[in-house]
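Presented below is the structure to which this report refers.
Missing here is one protein chain; the remaining ones are kept as they sit in the complex.
Moving on to chain A:
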Amino acid sequence: MSDETPEQLPDSAGHFGRFGGRFMPEALIPALDELDAEYRKIQSDQGFQDEFAKLLREYGGVPSLLYDATRLSEAVGARILLKREDLNHTGAHKVRNVLGQALLTQRMGKKRIIAETGAGQHGVASATAATLFGLECVVYMGEEDTRRQALNVARMRMLGATVVPVSTGSRTLKDAMNEALRDWVTNVATTHYMIGTAAGPHPFPAMVRDFARGIGVEARAQCLELTGRLPDAVCACVGGGSNAIGIFHAFIPDSSVRLYGFEAGGEGVSTGRHAASITGGDTGVLHGARTYILQDEDGQTIESHSISAGLDYPGVGPEHAWLHDTGRATYEPVTDAEAMDAFALLCRTEGIIPAIESAHALAGARRVARELGPDATIVVNLSGRGDKDVETAGKFFGIIEERS
């Protein structure tokens, strides 16, 4: 493994060291092979790359700004540059992935996409891309989440998607993913599964990374232009890990740049109520890949907990597992309370309401700032905006009443 550089990973079978691969029913292997072949083709297909860039630019609002957050910097004690993915269309970095996959779906001649969603952000993004490309869209969502996130269900339906509430298992994101996989195995000839993060069986982790890696490519160039040098650290939140791998990837060869991924520590890793797969889990196989997962002694998946629906998943993308094992990136948990504290800080210093997911990255950046000191420059991926979280945050801070 030592002679491999990160850019060459995964290997041809989708392995990042001992992680990744394909742990999937044989019925889906031909579809994964087809997707892999198409994914390889587009890498060197200038036509595809131009079309993708044009879509991102004219529809997605990309490249996003790198904002020199001086008031936040003053409060935190280091120079913080915010990568404003929250300003993208649909409100998060996820638009990059769905536009890329929709373009790919069109190339494969498939007319239907399915997606899983937790709080509904990836569902909304998928419904958006499907509408733009004239594709049928079915979104699987835990029954409990469809009630808690009624507004996002309405958004998806407004965009023409069918939302299917999932009432099996723990009725959460992982069960929505199970149900999407069951749909896929049944309808694979006509359907593309638009996975929402850099996880799942090969080629999804690599493909989603490549659709999101523009975040880091842009941030690197923007930082050099703004400051004349590379940042000392890059911080991102990690659930499945698409925004984190998206911003990390271009910096991996820059050994002077520290990479930090912040997992959802929930009520604290020691309480068992968290979603920190790397710092609080073990190696295992879930949803098609070997990675770090939350599991019991018998290998049964343990339910995750986080105030942030987007990080509330008991697994993580395999490339993060590999970056952790090699030590290239550092992963730490951030509790709900720390994240909400950072959420409030950004609201009050910069007038920006972040997604609670991204608030985990901000909370982590505060720690990194204490460690690196006032001369440090830290790029933080502000992966999404907080409109969707206003109710959760309002209740957390006691500024709106609980609905009975």
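Keep in mind that, in the parts below, contacts are C-beta pairs under 8 Å (C-beta built on N, C-alpha and C of every residue); 3 or more make two chains touch, one makes a residue touch a chain; residues count from 1.
Simple rule for what comes next: contacts and distances are computed from a predicted model.
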Protein name, per the UniProt record, of whichever chain is missing from view ("DNA-directed RNA polymerase sigma-70 factor", "Allophanate hydrolase", "Tryptophan synthase alpha chain" or "tRNA threonylcarbamoyladenosine biosynthesis protein TsaB"): "Tryptophan synthase alpha chain"
Residue, one of A:Leu9, A:Ala31, A:Ile252 or A:Ala393, that touches the chain absent here: A:Ala31
Candidates A:Leu65, A:Leu87, A:Val285 or A:Leu372 - the one touching the absent chain: A:Val285
Selected residue (touches chain absent from view) among A:Glu58, A:Glu225 or A:Asp298: A:Asp298
Chain A residues that touch the omitted chain in the full complex: 13, 21-27, 29-31, 168-169, 174-175, 178, 181-182, 185-189, 284-288, 293, 295, 297-301
